[in-house]
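Of the protein chains in this complex, all but one are displayed in their positions.
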Amino acid sequence: MPNQLRNLIIVFAIFVGLFLTARHFLVPKTFGDLGHYRADALQYNIDHEKKFVDTTLCSNCHTDISNSKYVGAHKLINCQTCHGAGNKHIENPTINKMEKSSEREFCAKCHAKNLARSSTVIKQVDITKHNIDSKCVNCHNPHSPEIKMAQVASNQNKKDEPAICIMCHDKIDKIKTKGMHKSVPCQSCHGEGLNHIKSPSKSNMFKPSKREFCGKCHGIGIAPKSKGIKQIDLKEHNIENKCIDCHIGHNPLEFK
Amino acid sequence: MEKENTKVSSRRDFFKKSGAIAGGLLLVSMLDPLKQIKALAGEKPKGKGAWYGIGVDLEKCIGCGSCAKACKTENNVPKEPFFFRSWVEQYSVTANGVVKVQSPNGGVDGFKQPVLDKEIEKSFFIPKSCNHCAKSPCEQVCPVGATFISPDGVVLVDETYCIGCGYCVQACPYACRYLHPVKHTADKCTLCYHRIKKGLAPACITVCPTGAKIYGDLNDKNSDLVKFIKEHNCTVLKPHLNTKPKFFYNALKEEAE
Partner (left out) sequence: MGNFENLYQALQQVDGFIYPNEIELRWGILIVLYPYITGLVAGAFILASLNRVFNVKALNPIYEISLLASFSFLLVATMPLVAHLGRPDRFYEMLMTPHFTSAMAIFGFVYLWYLMVVLLLEIWFDYRRDIVLWSNEKKGPVKYIYKILTLGVFDISPKAVKWDEKIGYIITVVGIPSAFLLHGYVGFIFGSLKANPWWSSVLMPVVFLFSAMVSGISLVLFLYMVISWIRKQKLDMQCLDTIGKFLFYILIMDFTLEALDQVHRIYVSEESFDIISILMSKLFVTLTIMQVLLGTLVPVGILGFFQFHKPNEIIRKISYFLVSILVLVGIFFMRWNVVIGGQLFSKSFLGFTTYKASFFGAEGFGIAILLMAIPFGILAFMLWLLPPWKKTHE
């Protein structure tokens, strides 16, 4: 063997030796135990902290809510689906609050009308039309969406109590209490609401729009004279338009 | 197509074998060769222990995005709309067959109520995540052994060992992987390995309001998943790629395959 080849082989042997030594120290301990990976990586993955907790922890404290939840349509839904992961809250309930949303968009994530949703799986509403003035939670108990409506229906004998209307139509009530119509009961204009209370989407309330309807109270010569009610001559006052073209029905001194 | 498939797989087999031979030769000279050669023996035989898979009943999926949102929380996935371990897509097909797909922020914030479009004939949601393929292309290409299939069939990443080359990101036909912007290593669905090994359901399944998504042991005849597959007409995504996904969809429409 020529000298140059011999020396070359020595140099290579040194390199290979260095490589093997480096390999001895650099290959992780459990590498190759189970496959071409670090067997410890399994435990590493298992050790990841979990965030979503067991919901029995929720019902331990929030017994009333969980009781009401277990009778309604949301009974199978995990608390954390709407309220987010509970790991921090169970550590310190006073400092770390759960997520809570009463926005329409939040409920719409599941319940907005969508061709891709099966109507047998989920109840859907057209959120661009369905009672757009109100938040969903005003009418529906989120933990058991039918309950609040059922309560209303069972209270139907107290039909003249505006509170029933306010439950769903609180935004209108806020407008109404600011103006002259604040003491006028809803029924005076919208009529009896028994059917609507039973099934709000199928039976709509009466919505007055004719001049004559307003004239019943406000028309000179038509309405019985009563103190404090503004009287208008229907034959002269802006006869081209309907009253509600200019006046907001629930607060008539505000204009559109 | 059949023919092409066998061609591809035999090419890979050849590669695997020649790789193994070359590797074997190389390993003999290394320090503890036996350990490595055992590792080359390859896949764990099915039928022993658990072999996890996932199932989704698309008829029940309402596209609320709870799964995608919960996944981000549970697994500390960056909140930016470029990184997802789990996400939801909405497919809409018009009468003349045009397919439109959307997945705004991976569906984490849900889907807006669509403006009524008479053209659209059918529409459906598809929740997606790692398919935990039995012949996983990402595991195949990982140069260092940082991605692997666990003994119970879950494709995992060893983030303490990953070099962040991104080859697995390229190899995954389902785009389930991303490079974590802080850790600079590959990241993907672990089927919430930290939960299922403690008997808890993965986060996405925990929060699913309609019970559309399930997981289970494919080796256990009585598991929910095996029953689900038996009772439904299930398909997998991109079956022609022969990656043997273990994510089974009921009622998957042809447009989404």
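Labels A and B are assigned to the chains in the order they are written; within every chain, residues are numbered from 1.
Throughout what follows, contacts are C-beta pairs under 8 Å (C-beta built on N, C-alpha and C of every residue); 3 or more make two chains touch, one makes a residue touch a chain.
If you're wondering where the values come from, they're calculated on a predicted model, not measured in any experiment.
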{"item": "Residue, one of B:Asn76, B:Thr94 or B:Gln140, that touches the chain absent here", "value": "B:Gln140"}
{"item": "Hidden-chain contact residue, picked from the options B:Phe111, B:Tyr178, B:Phe228 or B:Phe248", "value": "B:Tyr178"}
{"item": "Absent-chain interface as seen on chain B, which is shown", "value": "8, 11-12, 15-16, 19-20, 22-23, 26, 40, 78, 80-84, 87, 89, 99-103, 105-106, 128, 137, 140-146, 161-167, 169-186, 241"}
{"item": "Interface with the unshown chain - residue positions in chain A", "value": "2-5, 7-8, 11-12, 15, 19, 22-23, 26-27, 31-32, 36"}
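By definition in this document, only the chains that are shown with their structure count from here on.
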{"item": "Whole-Å gap separating chain A and chain B, where each centre is the average of the chain's CA atoms", "value": "31"}
{"item": "In the complex with chain A, residue positions of chain B that touch it", "value": "29-31, 35-36, 38-40, 44, 59-60, 62-66, 70, 73-75, 90-92, 109-114, 120, 122-125, 145-151, 156, 158-161, 190, 192-195, 197-198, 200, 203, 206-211"}
{"item": "Chain A residues within the chain B interface of the complex", "value": "16, 20, 23-24, 28, 31-38, 41-42, 44-52, 54, 74, 76-78, 80-81, 84-85, 105, 108-110, 112-118, 121-122, 126-128"}
